[in-house]
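All protein chains but one are shown in place.
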Amino acid sequence: MRTAEQYIASLRERSLELWVDGERVADPTAHPKVRPAIEAVAATYEVAHEAEYAALATAHSDIIDAPVNRFTHLFREPDDLVKKVELQRVLGRRTGTCFQRCVGMDGLNALFIATWEAQGTFHERFVRWMAGVQTRDEVVCGAMTDAKGDRSLRPAAQPDAYLRVVERRDDGVVLRGAKIHQTGAANSHQILVMPGMAMRPGEEDFVIAAAMPVETPGVTMIVGRQPSDERKGGPDAGNVRYAGQEVVVLFRDVFVPNERVFLDGREDGHLQAAATLVDAFAGFHRASYGGCKPGNLDVLIGATALVAKEHGVRKASHVRDKLIEMTHLSETVHGLGLAASNKSTRHDAGVWQVDKVLANVCKHNVTRLPYEIVRLAEDLAGGLMATMPSLADLDHPEYGEALRSVVGSETRAKTLRLIEAMSYGAQAVPLRIECMHGAGSPQAQRIVLEREIDWAARMNAARRLAGLPEQ
Amino acid sequence: MRTAEQYIASLRERSLELWVDGERVADPTAHPKVRPAIEAVAATYEVAHEAEYAALATAHSDIIDAPVNRFTHLFREPDDLVKKVELQRVLGRRTGTCFQRCVGMDGLNALFIATWEAQGTFHERFVRWMAGVQTRDEVVCGAMTDAKGDRSLRPAAQPDAYLRVVERRDDGVVLRGAKIHQTGAANSHQILVMPGMAMRPGEEDFVIAAAMPVETPGVTMIVGRQPSDERKGGPDAGNVRYAGQEVVVLFRDVFVPNERVFLDGREDGHLQAAATLVDAFAGFHRASYGGCKPGNLDVLIGATALVAKEHGVRKASHVRDKLIEMTHLSETVHGLGLAASNKSTRHDAGVWQVDKVLANVCKHNVTRLPYEIVRLAEDLAGGLMATMPSLADLDHPEYGEALRSVVGSETRAKTLRLIEAMSYGAQAVPLRIECMHGAGSPQAQRIVLEREIDWAARMNAARRLAGLPEQ
Amino acid sequence: MRTAEQYIASLRERSLELWVDGERVADPTAHPKVRPAIEAVAATYEVAHEAEYAALATAHSDIIDAPVNRFTHLFREPDDLVKKVELQRVLGRRTGTCFQRCVGMDGLNALFIATWEAQGTFHERFVRWMAGVQTRDEVVCGAMTDAKGDRSLRPAAQPDAYLRVVERRDDGVVLRGAKIHQTGAANSHQILVMPGMAMRPGEEDFVIAAAMPVETPGVTMIVGRQPSDERKGGPDAGNVRYAGQEVVVLFRDVFVPNERVFLDGREDGHLQAAATLVDAFAGFHRASYGGCKPGNLDVLIGATALVAKEHGVRKASHVRDKLIEMTHLSETVHGLGLAASNKSTRHDAGVWQVDKVLANVCKHNVTRLPYEIVRLAEDLAGGLMATMPSLADLDHPEYGEALRSVVGSETRAKTLRLIEAMSYGAQAVPLRIECMHGAGSPQAQRIVLEREIDWAARMNAARRLAGLPEQ
Partner (left out) sequence: MRTAEQYIASLRERSLELWVDGERVADPTAHPKVRPAIEAVAATYEVAHEAEYAALATAHSDIIDAPVNRFTHLFREPDDLVKKVELQRVLGRRTGTCFQRCVGMDGLNALFIATWEAQGTFHERFVRWMAGVQTRDEVVCGAMTDAKGDRSLRPAAQPDAYLRVVERRDDGVVLRGAKIHQTGAANSHQILVMPGMAMRPGEEDFVIAAAMPVETPGVTMIVGRQPSDERKGGPDAGNVRYAGQEVVVLFRDVFVPNERVFLDGREDGHLQAAATLVDAFAGFHRASYGGCKPGNLDVLIGATALVAKEHGVRKASHVRDKLIEMTHLSETVHGLGLAASNKSTRHDAGVWQVDKVLANVCKHNVTRLPYEIVRLAEDLAGGLMATMPSLADLDHPEYGEALRSVVGSETRAKTLRLIEAMSYGAQAVPLRIECMHGAGSPQAQRIVLEREIDWAARMNAARRLAGLPEQ
């Protein structure tokens, strides 16, 4: 298994087409807007070599019969799902942001199931490719989300809004389009494209699951803007080391050879397998948020407690009460991530799947509770967080000293910057928008809940007690 | 293991001093205000004989080396805790109310731990008594809560507000005082008194754990008033079969022989063991609410869906949305009950304990989310629920027919009565006040959360990311 | 203007067909389930003769050129609307329940506008009748709500679910059907039937506004069941004097002479006038809840503070915090009732109308915030509220004394009964279901809000700031 240093070095070896602020980036590891995101991914390598976390961060792969980083591992037993969530919490707390490797992990597992259902040689192809990922301990960018454009139109009415096959050759397929919200794409080795939603007959060309190295010709990555992203690497970054990353990945006629095509809508049963894929992925990934976000929130809660102490109000009853409330809400999310993982069932492919109801309940709470936690953090942080000049100004020859007496201790100033970053700064996308839209927007969870609940059983329970015949 | 019929028969054999509405009750099984609560307990016997639920409802006791009803069983492995929650959901759904046997079960386990910690012969005494409970498959009334009076005063300042030892004899102790909120006391065989809170040096006489048959001289039971309790047994009961029950149990100089005294504050280490007891019980019982209440809420949600159908609005988008929301909130609670149980740890006494943070988070959500579910039920039920005359009026010779055209179908009318009973009628105490105060009021959970959270770790996580040295 | 005593005496003079529990009631003022509701109405007469409240409770009518009770008065200036809300708060606080006279008042004003719009002689008829109401200071039962049955069907598909004209004679009309949720009907002098929703062409017979004395032949009243209604008049009533009342009023071929027919769907323009009526009434009545409910909640908040004091925890920080929260939420509702009233506009008929957006926002908050207030009351009340035996038991010769030491002071015991009654007892319908469904269920307010908001203006405000051309 790679070390963090080896991982970072490996990124320099890629000839990636990456754009930031309109400029082509030669060495991502040296770019101030990219490096913090690389650091966050590197933490996933780091923990695998720490004795304290080895049991969480690594596992034995029966595919390559060797220890692997958990982020490349299959969920072979319920405990794998539980440990995933616990590992995510450790890393969420360590980095305070998104460490970008979960979509790949959850995607590997979902595609394992889907290709198994698709039968034929596709599953073998996939397992072969996956063995390589495990052996090389690679970061896989799980590329699902299409732009989708006008949601009232199907893909055929707006093909540019979806990734699709535009040419089929004997030796492979040519892909065109884009995937958006590609978390950590610029920091990965492989791209694993997958369909982002169930498709219907007639939409076969939009059903494609395939893998390619990030340096494949035609792959263009454009880093998304994030709030306060100019501060990265500077004194006001807030989180001094880590950050998340979102990328638009353009596929401009990218050729993928057959051995890395895992689902193809034109094959028998692959439309259905794609639906399985989307469903399985949603389950896995909705439970994942019960790990990483409570980890991020540990940082925010800790920062809030710290700044309250600096303000001299840590023991005020309303401050204690708000900190307890923040914790209560965060642990609610974490408990549900664990519950969904514990209450798992075995798919015949040999991968365990989370409880669908609980995974969706977990994620749905993630679209709400962290927002309230952030609100409470902003309450306890106080107004200074929002009106404080740059920390660089504290050393200004003209007014630095006077300003320091206003801002107070270095601990207060730096901690406020961290809370700011997490509430509405450079970490707001990982802490807010990922919570809201990651693994599906709130309404997606409600749709699953409505579908999964056995309404008839509940109505009959009521009928019995009301003295009515069951139906 | 007893059947439901045997259980009910066994209640008639007791010479219980029970008062309802100021009248002494000769046969509780025939009293309209008591019988529905007996039926709810009987359901715990019933499921133990149903093939579908045998794995949940029964277990093998290593104490008597025989199968026992789970309600008399120890939590010998994590799965026992998980199954407890799942069984509670089954029974909560079946009865739509409190089935009254959980305090006893959770109390047995807590006292097993506490007496083990107290060492000496008390643990053996307890296990011996417990073997009898298992063998006879008895209902144990776990009697913890004292009246407490003015919360700003300690017991010594208001002894009548607490159960205490008033006389010590060679062969036993004499108890005086009362226990309140005694769920199901009138339907039990044994009373197991336990201290309701940690006591301090000087308060030794208030630390007493002991067991006695319900017919022990000096034990007086007075059934509490519940909303709409006159309706029980009549056409407007709502829940046609089951109900909960709360009892004030007076101990008017009750003698308990030594072999049934399990903790005594005057013994070395028993003050501390009592604190352990309270703490262990709170953990077990706070997770229990993640089972029974989602079960009750299944009924309420089903009834709401049913009445929406009768109103012709089941498919209206806001109706579907509210039903989904009700489910989301209920499953949140259930997931946390499961999570607290899964993430358990083994006590050296050989009993597994729930995760304290998650159990408290579970219960704390129970003090909130069911209230919102009830609010949504009242929304979808519509005003007729609150203004409808008695169902008996539907058969009135003068106006019954006209009234039926107002009230609509029998399904609508009876289902509305059920929702009414659960929202603010005869089932409101089980569904509201138990949710709020059972296993401790909301503030009790917040105190535990504040105590259990590792604030320093969170603050250090923040310090690292803010670029500050750890402390 | 009548005194409270005169009002009560006047009720005995009516030959009303009133049924309670299947029995015909000879003298409503002597019936334990009816008298408390009469007392609440009587309070509206009482305040009119108190110097402190004269300015709120009375007004000068330009119709009869004499002082009248405000409950029979028109909203002739914005201040009339404001004073209405303030008067409602006074009475809500005094009675702790619904005083049943607001639907009539709001209905009079709405029908004044609607008949004015309908033009012709109907408006004159109405004003003539209204002059009599003012002169005799009568209670008007504003009868709007039809049973509605299956909401997916129109009236013609289920005529029994709506009040309608079944025969037209030269001298009047014959009405058949029912009105439900008739608050205080049994305590009124006049019934003013009005259409409960806008009707369409072809549904003319369902559009009828007309008045009749309560003793008109064919009018049958059946009192609805309410939670814990058997306790009324007994030691556990909670509210020792007042209560609300809901009645089903059957119209079994009731003849109304033309001079008391105010809207008739078969007349030109009356379909439209009926829509105006429903809309105007909804506005008035949705603001009314900003008066009475904060008044009721004053009682609940006071009771909660009182019981916290008795528990010895009044100064605990979480108790203070919850009491503040209860107040914050209640005053939110009250402020919105005032705002809707202040921001009123004059209808050409000479009656001022509330701001529609704010009135709906007021009522919509009423469907939520009181529920949270009740939840907090149940929190602070503690479990004893739910498990306490009857207050009659405190005097029981066998165990009364022992029980008193459990229950504590008389203040605690009686206050708990009051909180119980308001939370889920005999006052729960006024405090819960009226809040939820009175003046329209929550969804009705959302529909109005969506319709009234100027979305285009908001979208253009956004366009300007986003640098886009307005549309």
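We just call them A, B and C in the order they show up, numbering each chain from 1.
Following the convention adopted for this analysis, contacts are C-beta pairs under 8 Å (C-beta built on N, C-alpha and C of every residue); 3 or more make two chains touch, one makes a residue touch a chain.
In this text, all values refer to a predicted model and were calculated from it rather than measured experimentally.
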Problem set entry | Partners of the unshown chain among those that are drawn | A, B, C
Seminar exercise, completed: Across C:24, C:169, C:200 or C:446, the one contacting the chain not displayed is C:446
Exercise. At which residues does chain C meet the chain that is not included here?
Worked result: 82, 93-96, 238-242, 298-303, 305-306, 309, 320-321, 323-324, 327-328, 331-332, 335-336, 338-340, 342-343, 357-358, 361-362, 364-365, 410-411, 414-415, 417-418, 446, 449-450, 453, 455, 457-463, 465-468
Exercise. Which positions on chain A touch the chain that was left off?
Worked result: 19, 21-22, 145, 147, 149-153, 160-161, 178, 180-182, 220, 222-230, 236, 246-248, 250, 252, 310-313, 318, 367-368, 371-372, 375, 378-379, 382-390, 392-393, 396, 398-399, 402-403, 405-408, 420, 423-425, 428-429, 432-433, 436-438, 441-443, 446
For this session: Considering the whole complex rather than only what is displayed, give the residues of chain B touching the chain that is not shown.
Result: 317-318, 321
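In this text, only the chains that are shown with their structure count from here on.
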For this session: Please compute the C-alpha centroid of chain A, do the same for chain C, then give the distance between them in whole Å.
Result: 52
Problem set entry | Rounded Å distance between chain A and chain B, as computed from the means of their C-alpha atoms | 40
For this session: Going through chain A residue by residue, note those that touch at least 2 other chains and give them in order.
Result: 321
